[in-house]
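This is the structure I want to talk about, given as structure tokens.
Every protein chain but one is kept in place in this view of the complex.
When the chains are written out, they are named A, B, C, D and E in that same order, and each has its own residue count from 1.
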Amino acid sequence: MPTIIVEGPKADKETKRELVKRLTEVVREVYGVHHVSVIIHENETENVGVDGELLSDILERRRGK
Amino acid sequence: MPTIIVEGPKADKETKRELVKRLTEVVREVYGVHHVSVIIHENETENVGVDGELLSDILERRRGK
Amino acid sequence: MPTIIVEGPKADKETKRELVKRLTEVVREVYGVHHVSVIIHENETENVGVDGELLSDILERRRGK
Amino acid sequence: MPTIIVEGPKADKETKRELVKRLTEVVREVYGVHHVSVIIHENETENVGVDGELLSDILERRRGK
Amino acid sequence: MPTIIVEGPKADKETKRELVKRLTEVVREVYGVHHVSVIIHENETENVGVDGELLSDILERRRGK
Partner (left out) sequence: MPTIIVEGPKADKETKRELVKRLTEVVREVYGVHHVSVIIHENETENVGVDGELLSDILERRRGK
């Protein structure tokens, strides 16, 4: 029974519904199993670091100029 | 020093207090160790997928009828 | 930059290659992002518990009779 | 459907069987649910750090003298 | 591309900015890689268990009475 943990961004319910549906399809087909659990952790951009910087700072800089 | 990560539902403080107490007892007895850490992640039902569906959708359908 | 952690079974390289390719496609399309990391943890069936039993015991019982 | 991830030491099958059985009982009783998954990650003592030191170094020092 | 998951306390943005910057430096130097992701999970003290007790209970007892 594979479990998929998604460390992703904030998302609305419809987005998460589609994510769960499609990730589960992939896992079922690739592993040949039926039962699949998905856990979605929604992370604020200030809780994610990319190459030494907060994602929130990177996004602000991109928008800013 | 085993660490237990619980991906569980929303819960009140008393429930989490009991969970930590009892999980720790089990881990101590089975592994024969003293120090045990527990981290509880409380997940909204719309952040959990079971066999391709959001848990929130499954629960709504069950209640609905 | 979403990260997907897969707690799955033992698998060969081709299976993991397909898993990474297809999970990444789904995450890109659903979240509308480009960069996606995937980490695959391959777990022995005796390291997975389903409803109180080791998966290895469940599979043995199914095969056995 | 709560999922319990155990970051624990190397253990034999009987130990893991008991761990899964008893952790599941606790989670069922405390949360009032039926379905519980457990994933056991067995970590070498040289892959665990406690207060800045490898667990393998701590254990060696204790044994040593 | 190493990923660091931090199960830590609540923190302000400046603290998380420094954490990401410095953890990334360490990981880059020790592993000799460039790309490093960090994910920070901020946990309430009532969601952390230390040796069988909620961290919130331990802190209250220390402070209090």
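In this section, a residue touches a chain if its C-beta (ideal position, glycine included) is under 8 Å from a C-beta of that chain, and two chains touch if they have at least 3 such contacts.
This one's a predicted model, so the numbers in the text were calculated from it and none came from an experiment.
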Contact residues on chain D toward the hidden chain run 7, 41, 43, 46-54, 56-57
Listed in rising order, the chain B residues that touch the chain left out are 1, 3, 37, 39
Chain C positions in touch with the non-displayed chain are 4-5, 13, 16-17, 19-21, 23-25, 28, 34-42
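FYI, only the chains that are shown with their structure count from here on.
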In whole angstrom, the CA-centroid distance of chain A from chain C equals 15
Chain centres from averaged Cα atoms put chain C and chain E apart, in whole Å, by 26
Residue numbers in chain D touching two or more further chains are 1, 3-5, 19, 23, 37, 39
